[in-house]
Structure formats: structure tokens, C-alpha cells
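On to chain A.
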Amino acid sequence: MTQKVQKTYESVAWKWMRYSGILLIPLAWIHVLIQDVIVGVHAIDIDYVALRWANIGWQAYDFFLLAFTFAHGMNGLRQVLFDFVHGERARKAWSVALFIFWLLVSIIGTIALVKGARPELA
Partner candidate 1 sequence: MAAPSNPIRTTAEGYIGYRGREGHYAFLLHRLTGLGTLLFLIIHILDTSTVYFFPSLYEHAIDIYRSTPFMLGEIALVFSVIYHGVNGLRIAAVDLWMEKRWTIKAQQMGVRGTLAISILLWLPAAALMLKSMLEHNFGIVLFGG
Partner candidate 2 sequence: MTQHHQHEVVIVGAGGAGLMAALYASKGADTAVISKLYPTRSHTGAAQGGIGAALGNLEDDHVDWHTFDTVKGSDYLGDQDAIAFMCEQAPQVVYELEHMGLPFSRTKEGRIAQRRFGGHTNNDTHQPVTRACYAADRTGHMILQTLYQQCIKNKVHFYDEFHVLDLLVNDGVANGVVAVALATGELHVFHAKSVVFATGGHGRVWEVTSNAYAYTGDGVAIALRKGIPAQDLEFFQFHPTGIRKMGILITEGVRGEGGVLINNEGERFMDRYAPTVKDLASRDVVSRSMYLEMRDGKGINGKRYLYLDMRPETVNKYAELDGRKTPDGKPYRVTAEQLLSKVPDIIDFARTYLHVDPMAEPMAVQPTAHYAMGGIPTNARGEVVIDAKNTVMPGFYAAGEVACVSVHGANRLGTNSLLDLVVFGKEAGLRATEYAQGADYKDLEADPTAYTREQVDRLLSNPREEKAALIAEEMKSEMFDNVGVYRTETGMQAAEKKIEELRARYLKVGVDDHGKLFNTDLLNAWELGCLLDVAQATAASAVARKESRGAHAREDFPTRDDETWMKHTLAWMREGAIQLDYKAVTKTKYEPMERVY
């Protein structure tokens, strides 16, 4: 069979969910293991965050975590929503809304990540 099958958003999303998911296993699990299980919320404060992000390695790590997890999750949310939102126009509207939300939150997160914590203002 010579392939003349087009790429569509859904076929790319299908692959994305799978490959990003696989990548999320180390990314998300290590994050959760360290922050929630080993360190724990009681040991976390703004100084802790500042210290962590002072390390470019952890900064990069958290950036990838943010990028992959959130994009994966938002596409997942879109999939669930589309089960219940029917019709091209409604779906388009939701897509736009979700996209803007995703962009906004991602930008906020990235700015914080890049600029770093400001414990001196706490």
C-alpha cells in the first residue's frame, strides 16, 4: 500500500498522547517522588523553590515537566470535552478557549520559572 494518508490533528494527537505519556513517567514521577513524597509540603517554602531554580538543571527539568505535562493534560481534557461537545462550531470555540488557557497558564508558569522566585519580597 502506498501511503497517501494525510496527517490530521487527531492522528498527531494520538501519537503525542502516547509518546509524551511515556516521557512523563520519569518526568512526573521523579518530580512527585521528590517533592511530595520525600521532601513533603512541610519542608517546602519559597526559599526551597529559589534554591532549586538556582540550579539550571532543575530549571530545565521543570520547564520540560511543565511543557509536556500541561500540553498532554490539556489535550486530554480536550478529548474528554469533545465527547460531550458536539458540532463543529462548538468544538472550534472550545478549542480556541482551551488553547488560550493553555498558552496563558504556560506563559505564566514559564515566566515564573525563568525569572525565578523572589524570596526577598515574601
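What we mean here is this: contacts are C-beta pairs under 8 Å (C-beta built on N, C-alpha and C of every residue); 3 or more make two chains touch, one makes a residue touch a chain; residues count from 1.
Basis for inclusion: all candidates are chains of the complex that A comes from, given by their letters.
Remember, predicted model here, so these are calculated numbers, not experimental data.
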In the complex, what candidate makes contact with chain A, out of 1 or 2?
1
Quick one: which bits of chain A touch candidate 1 in the complex? Just the residue numbers, please.
17-19, 21-22, 24-25, 28-29, 32-33, 36-38, 40-42, 44-46, 49-50, 66, 69-70, 73-74, 76-77, 80, 83-84, 86, 105, 108-109, 111-112, 115-122
